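Rest of the complex left out; these chains stay put.
Order as written gives the chain letters A and B; numbering starts at 1 within each chain.
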Amino acid sequence: MPTTTWNRHHILSLADFTTAEYNAVLQTAASFQEVLSRRTKKVPTLQGQVVANLFFEPSTRTRSSFEIAAKRLSADTLNFAAATSSMTKGETILDTAKTYLAMGTDIMVIRHKEAGVPQAIAQEMDRLGVKVSVLNAGDGQHEHPSQGLLDLFTICSLIDPAQPRIELLEGKKIAIVGDILHSRVARSNIWSLTASGAEVHLAAPPTLLPKFFAEYLGATDSENLKSKRLFTHWQLEPALENADFVMTLRLQKERMTAHLLPSLREYHQLFGITRNKLKLCKPNVKVLHPGPVNRGVEISSDLMDDPEFSLIQDQVTSGVAVRMALLYFIGSGRA
Amino acid sequence: MPTTTWNRHHILSLADFTTAEYNAVLQTAASFQEVLSRRTKKVPTLQGQVVANLFFEPSTRTRSSFEIAAKRLSADTLNFAAATSSMTKGETILDTAKTYLAMGTDIMVIRHKEAGVPQAIAQEMDRLGVKVSVLNAGDGQHEHPSQGLLDLFTICSLIDPAQPRIELLEGKKIAIVGDILHSRVARSNIWSLTASGAEVHLAAPPTLLPKFFAEYLGATDSENLKSKRLFTHWQLEPALENADFVMTLRLQKERMTAHLLPSLREYHQLFGITRNKLKLCKPNVKVLHPGPVNRGVEISSDLMDDPEFSLIQDQVTSGVAVRMALLYFIGSGRA
């Protein structure tokens, strides 16, 4: 493991991540990636510690990824799913979190459909003076930092597997395509990618693109944003032109009922990524998607499965290594 | 670990618990509490044993507490939740239990909305001549012994953390306030607290207080009850006067639909515990609640969060230590 000093106690947002922090995560994830290629994929780092997955919003993919990551660090895991919980008995979210604290939880991984819930729980833990760390696993339309970091790791370790570092993205052109407005994944990626020195191009129908970026990104945070490297487009083509990487976003079908979109077919025609449209990009362009994918909507089915272009499976694999790194940093600070 | 001889194979009720048993639990829980304060919170006591949580009634809090306790004893845990089970396929409860027995379960932790289910399963296990232990994690309105024991441990270890023992409660005045009639928590606490030599004062609206105590506590058990130390009140004030501890109970909102209560607001006015009402008690009075709490109903929100008075978080922490002790006693008897 690298000997980087890590001072962040909770991981809630990428808005104020430093270059040193990004690189610490990338470097540590790379060494865990190596652990995962061994036959025995476990390390004793978090033995005896309890990682509670408090998922107030259902998720199989992200919860399983955190669960595998925690188990490979030898932690004990607890799963809380809101559906079967005492939440239905009217307890507040903070009380639920404090109950898990009192039971001896060391790290809380929290997903909630409302923005700000992990932050509120982290504040309460700090106010109580306890050592519990909170990791935001997706809060409403706000942020999904571990997804942003795993996307970053996927890209950087493609460029230099041995020494993935954020500087590798300097000057690269990255397109993010789809429902930017409602996407916590897009928001976390905008922070990490602009911090890397990449040029970030957002493409979406006008109804799915934020009008006021300062507001979208949070007034207090927007200073950190290297806004000169952020561009928005109402068409796909200018975003794709000469792009090195294309990130497509999942289209929530609920957006249609809200009349923000004409039809899935038209959306696919205009913003769906296909092999043909990729011809506008650099020749060795790669495509990412946070999953789960609506095949034939945001990306064509054949492209998704094409190992020449698609990094989608690598993202999932990177997710375990990156989450191990995050749990390692916030978990071993508690000595 | 203490070297007390433990003869009880199942833990179903506190009605016939002896002073020696109470003290064995308190003393062992205290040593596990110490284990939980270490960085590595695991002991190998139940390695290779299987603890099955058979929760026919949903519960996150109690199930998680038992799950952490089992994992910290290095047991393997299985969770069964009725919602997704073959129960919907018409299998009987006893057959479900026997299936878990046949799979090699060593300890069954059982919750059911009907009183007597854990007892029935324990009897069946004994009839079959197998070594499986049954732990009642709440059966209908009957008992919740691990809750009674963790409340006892919370109080006793507040008085003497190094040597918590039931004799410490001799002569203390303890008020139990709320829906006594329908509460399995109250029933288990009445057994342990009256056995301790404390004076127990029950306060509730007439509709939520049992009329016939022998019947309420079970005809065969009532001899054990030190009834001269049990008092009932239709008002809150006489119960609170000079009390050392106040236990509030969760108010099931279903009671309202059954016309047993006028309104939540009126209930809070009459029986809700507030800082102001606590002035009737001893100056260093402490408040307990089994959780989850309806803030502003059975207890005011500020009082619940006040570390000067509230033991609610300590109860949750005690729960893990006490459940480790119970699993230890019934689990290690099986050599």
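A few notes on this one:
Everything that follows uses one rule, which is that contacts are C-beta pairs under 8 Å (C-beta built on N, C-alpha and C of every residue); 3 or more make two chains touch, one makes a residue touch a chain.
Given the structure is predicted, the values throughout are model-derived calculations rather than measurements.
Because all chains derive from one sequence, the complete complex can be expressed as a copy number, which is 3 in this file against the 2 shown.
Just so it is clear, only the chains that are shown with their structure count from here on.
Chain centres here are Cα averages; for chain A and chain B they lie 41 Å apart. Residues 47-50, 52, 76, 78, 80, 84-87, 89-92, 95-96, 98-104, 335 of chain A are the ones touching chain B in the complex. Residues of chain B touching chain A in their complex: 36, 38-42, 58-61, 64-65, 67-68, 71-72, 81, 83, 250, 253, 291-295, 313-317, 319-320.
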